[in-house]
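Okay, structure first, notes after.
Excluded from the complex is one protein chain; the other protein chains are retained at their positions.
Now for subunit A:
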């Protein structure tokens, strides 16, 4: 009778269901409207209903909480639910509701086992740690973590209070301040989960399905064990743990930890991100002033953070990233099964690495054996480093490497579905390559060019089939940088674009698709900023000062360091090319400064010297005195009206932002979302500002235009705001993001 009753009641529920097996209530969650489970209002409501039924059923002695989705336990709270709130108070009350539910779970009269397979993040983890016992699968998809900080938020459903007690203060800080994912093995060691379950291979059902079933079987056994007191929750503490607990029990020690963590956060975030500081405050309050105060601080801080522009910016980036991880051009006619990369340099080898490690056979062609050997070694090292971090086994590494064919000739190009050239940035060389390659590839093969500034249509001019030519602009280092900028000409076919996007997505990239033109989008935004940086250097702002001004604004890498990383030669090349294309608007610093540096061999990090001297083992970077001498010989006088620290910051940023807005105005950029994603993921535009377009929205276009007018007076048309920016300045209701 009992089970029938459950059935009839749960029929009305869509997200949470349960059945009672042998006095164990197995609660299964599955959001039918989404690929992942989130703690939406709907999910929460059904969960509360189900839990109350279970608690009211005397026959139920224990419970298991499990997801029916193969790759996801609970991925977190529903972000839209938070975004829909208008005030901090609304968000605070959301947090308090969550706290209340999990408090009930923690105080449950029967033991609850969280059976975790797939992502267990944010609110999902907070739910799990409120349960009495946790079992996780060792699946590659199983990750635990509190990523809220990356959205400018904090774990707002008891996480800041429970985690420190569970894993200790240092580990809790580490988890919540970095938001990093924790793999099952580590989670077990930390005491975040009690038991691990191995994922299963082929059996009488699909591995995914059977693994969940198996997890449930094991969890049910443990639930029975807990109910029968055959399994105990408390683990015997080792000596190290006892000592650590003792030390952490001393208030001065804790005080020192708070202080250290605080100063570390300030150093890394430059005070631009409020969430980490609020997280520290929540943890500290909970430990020093007790639960009630801790929970209150948590919910209030959560509400405050949700209303910050930083959180909105970061959430905007999150949504943008999701959008840019989809193919909006449809399914390509054929899959790229064999890719050829021309040029085994830093870029070429990087592209090859991210292609073979997704299982796509790749040819890496170079013209010299030395070049090929270097590129091959780069790929090998990239993969071998992963084996050291244990994210790859040596056999997986070897299997992946077997997909790479390093060669000096065009052998097997007749079977290539796509060729990406990454040869030297010189139009005549690119033309030669197009002709050579087109002579050997099959008719369906796509020719992609990895250039950072040359217009694609100019390269395509040498092609017999321009509809198959497309730009794929990768960022260095390719295996670390997430962005791929795809550039289409007016002749590029839709299928070619679809195929390039498909390849990029397979390589794990976040993709923006932009129109053709000198510097496309990203390089075009970066060039004026670098020109301004050179001007600042000429005006006597030292590289270190310049770096601290840019990082102080939120850029992860300072402008001088960035120039060294990109390569002074590349910067010179781009500055000259784009200077020719766009005229005085791209002026500012003197290109001759860069050229002279290249002449002296100061090409940046790769040559050991640029703005800084590299190679020495000391951590402190030394300014290259040779570069300083060059700057002195090109010295400019800084106009005092526009040379305060903040002015220099805004001179750099406003030129970047203005160019971005101009790209949107000219149609190079299809929308502000891709503009923001490109700037943040490709160029390191401050994530806390959310990208140039969100920055204009939050800073106010009018205020920005005012500043630019002031700079324009001093320097001329480099600071003339574009029409679209002026339109937004005039009408404050105009916004790039709704």
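Quick note on the criterion: contacts are C-beta pairs under 8 Å (C-beta built on N, C-alpha and C of every residue); 3 or more make two chains touch, one makes a residue touch a chain; residues count from 1.
FYI, contacts and distances are computed from a predicted model.
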Unshown chain, UniProt name, "Trifunctional enzyme subunit beta, mitochondrial", "BZIP transcription factor", "Large ribosomal subunit protein uL16m" or "COMD2 protein"?
-> "Trifunctional enzyme subunit beta, mitochondrial"
Using the touch definition up top, pick the residue from A:210, A:319, A:444 or A:491 that touches the left-out chain.
-> A:210
Have a look at A:80, A:393, A:584 or A:723 and name the one touching the chain we're not showing.
-> A:393
By the document's definition of touch, the residue of A:109, A:202, A:249 or A:640 touching the omitted chain is A:202
It is residues of subunit A that touch the chain not shown, namely 195, 197-198, 200-207, 210, 214, 218, 221-222, 393, 395
